[in-house]
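One chain of protein is taken out of this complex; the other chains stay put.
Now for chain A:
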């Protein structure tokens, strides 16, 4: 069972001392219900910890600009999403790159298959007639060469 003791504190219960130029001071809180004894430091500390935000906003200050000695403020942790952001970006980039590699490899293989089937088809269509081991088309297609030796000799014979 917990017993809460409510005591009324007034501004006159807070005593200041050692005020310096630096806007820093020591203070004690007296308990008016008991005879001019000070409230123990641990209770004051606990109270300040609970109400830190209210005290800060009363002075329009923050944890960084209003410091209570021996009362360290709990810092708020940064917001962390469930999956780290970098993994998401990494996954996207990885998929793009792998897709690019696969695409290039397959288009390379397709090109090679096309070329080899084209040359195969060409060879199949042409039926080669051979004469003396030389295909007829080759003989027909080659332009005739004029043999310079015999052409020059023609002039020696008198024309009819």
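We take it that contacts are C-beta pairs under 8 Å (C-beta built on N, C-alpha and C of every residue); 3 or more make two chains touch, one makes a residue touch a chain; residues count from 1.
As a convention for this text, contacts and distances are computed from a predicted model.
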item: Candidate names "CST complex subunit CTC1", "Very-long-chain enoyl-CoA reductase", "Solute carrier family 6 member 20" or "Septin-type G domain-containing protein"; UniProt protein name, chain not shown; value: "Solute carrier family 6 member 20"
item: Contact partner of the left-out chain, one of A:14, A:28 or A:93; value: A:93
item: Sites on chain A contacted by the missing partner chain, in the whole complex; value: 20-24, 72, 74-75, 77-78, 85-87, 89-90, 93-94, 97-98, 100-101, 104-105, 108
